[in-house]
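All protein chains but one are shown at their positions in the complex.
Just so it is clear, A, B and C label the chains in written order, and each chain counts residues from 1 on its own.
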């Protein structure tokens, strides 16, 4: 079933809020998200800033201990202008460098504006245009900055951060066509989504991607009895796991441990094979290093598993057939 | 001038050791390296284990405050069998996971052996072959694990770790065709090289790549008066900087700060342009997370600079013309 | 005014929950707390485990931007037996040490039991008694493990962790006679308290102090317009600030920055004096290193300020006169 949902209010936390819609296993939801400052597709500020979330969506039959699969069907910027912050965050630079160049660091409050070209899939810097970058044009790559499910213990966690429930991971790999798996901590999973970026560098080191409102479409599936501990995902080429914490070293521990669990439970690898495969073939992508919790993603190419006779057909493939 | 150098002894530290050869700006050195355990191209153990280094090479006219450019001309495994450790390092996994699965973790001392196929550029697991991986074949990608120049203060720093002088960075991007730039801290720079890997996953999380002895060829250039703070590098597509420290958060600070300096000093970017470009276009690759100091690499695509009219022709291009 | 409040329910998050009682500036509350597993003064389990909190208490006239002062008048274990976990947490030991000694680490689930002697102010290990410790007796030092005010954005944050609103700091200095200052983020401040420990080592490295239910008495004051960023406190001898984050390095940054602010805004120190005083006289105490966020406390002796003619009379002194 396909639901068209028009949001009327948004949340700045991911939590056990009253659901805006009840949907079933296999349903598709078409809706929209406002940008990080609460501006909608008309540019109007309709809610409080800070990655406001559309939802939560209650998925029938999802219970704690299950896993919720969310396939990102479509992510489309739905207004002409997005914005970015202009300065690398202080904690991303050497502390002593900040002190010595503080006067030369650009004004942190004057935002940049970027024009969307959805047909060409490009973005163009349109303000200011008097820097060396001029009217720089870059490829568009729409991605979800912040999404997830209600955390454990009826917590309501700020959309500025992330944890095992997902949240503000700002990973460039959360693009159209990807399937994301979240551990379920509350009845109905209570899925939230927001904070669209037309483009973003690794780490979101200026504190923003190109912030923009989205039209989004996604499809949900409940994996009954499937236990997971951290967000997982897959695309055509990779399976991956995400660890969210600080410092990054700890993200690596979470993501790597989750991958070891996954390879052994679902992909038929004995411990020695799982460890050896990771040793020589693992790849890591860096999500957010701006927020209170950082994100690191641990990836394995599916072809490596296929080459040794392991079937990587999965929920993701079912989604792709839709 | 081309030097053929046959090493007779090796060092387990990078330091102000007596040079094995004096070379000039622009010279090319053809030599060999032993593997991480001190085994040479015949498989014989010829020196103490721990990333033994060939060198140091004294480069005439390189003085503290200059930068040494090293172009990796050729990196070729020179014996038939390499080896890897079989277990993800304990500090890469969740601490509590280790405690609970300690009994099931594979024996950490039984190495894997891999066959080199230099013509096909592949490696094949040949021992053990009774795991789920069987005789898995992977693409070969020879890289330098540990190299660098003598550090400041006549320090002699273990090849197990890394710092601003380079060292055991274990970055998969240090392959043939790359130019690496090291800050010079001692007269003659005193370049060391060793620890070849036929292949390695990101992070060197099992503590080894596929460890193998190499035939290596490299060419050196002295960039007089060029000040740098951390290792830098470039290939056809990217310029990059490497930060070495712990935790990874600090590597990111070092590498990002060094990139900001470089973009502003050599690539004609005003501060706002440098910050904005990094914000939406930076990429990070993870080097070693196994050693006492970790490594993170900050990258920018050259095409982005070219597209806004900035010339990225550099020492690297000169090397490439050779 | 003195309120006697008997709790009927508890929260496992600190958040904008419905207040259990409205109190006024200057009021004193006498109430009780259950232990970390939800057991009350009779030993009965009356609520879900995980540092259940008594409250929240709505303090009239406390608004975001103000500071709430809470004086801990009395903290008294109110049942005969407390308990501790028996094993240092895995992430507090070297990762490789855990792997190699995992089999020898004591059973993590068999708790220790300790007898309270409130008159003598001692605790005695009573189960097991067949270890080398025998019936070891230690001085009692009752302290609050977890308390704080509702965080910003209507968040509800697990009592397993801590942040700028307070939370599970497990600092041994939060004893009777101390005044704690919390930044106010929500109308009424919404003060929560729980997780009493009869004794605890630095860091709460086994994951518990001696967990026990408490009779507690505290007095609140609203400091209108007093801006603070992190929990602060004072006792007869010290003023102190607490930073909560991970890694500990970041806690130090938060606590030290807060102390620099406080010394300059309230204690009449010019920047150079504040920096120089901290440089040679600062002391740090370590709170929790067990939880998702760690805690570090930055302290300055009041006598140092008095000796240079600075008045350290404060809200704390007013409380002490009561």
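In the analysis below, contacts are C-beta pairs under 8 Å (C-beta built on N, C-alpha and C of every residue); 3 or more make two chains touch, one makes a residue touch a chain.
Values in this document were obtained by computation on a predicted structure and should not be read as measured data.
For the omitted chain, the shown partners it touches in the full complex are A, B, C.
Considering the whole complex, the residue from C:29, C:180, C:210 or C:242 that touches the absent chain is C:210.
Across C:24, C:61 or C:131, the single residue that touches the chain missing here is C:131.
Across the entire complex, the residue among C:2, C:237 or C:308 in touch with the chain not shown is C:308. When the omitted chain is restored, the residue from C:28, C:78, C:187 or C:253 that touches it is C:253. Where chain B meets the omitted chain, the residues involved are 12-13, 15, 50, 152-158, 245-247, 250, 292.
Those residues of chain C that touch the chain absent from the view are 84-88, 91-95, 97, 104-106, 112, 125, 128, 131-134, 136-138, 199-203, 205-206, 208-210, 246-249, 252-254, 256-257, 260, 268-273, 275-284, 286, 289, 294, 304, 307-308, 310.
Not every partner is drawn; the one left out touches chain A at residues 89-91, 93, 95-96, 98-99, 102-103, 105, 247.
Just so we're on the same page, only the chains that are shown with their structure count from here on.
At the interface between chain A and chain C, two copies of one sequence, more than half of the residue numbers in use appear on both sides, so the contact is built from largely the same positions. Relative to chain B, the chain whose mean Cα position lies farthest away is C.
Spacing of chain B relative to chain C, judged by their CA centroids, is 47 angstrom. For this pair, chain A with chain B, the centres built from the Cα atoms lie 32 Å apart.
Each chain gets one centre point, the mean of its Cα atoms, and the points for chain A and chain C are 35 Å apart.
Shown for chain C are the residues that touch two or more other chains, namely 247.
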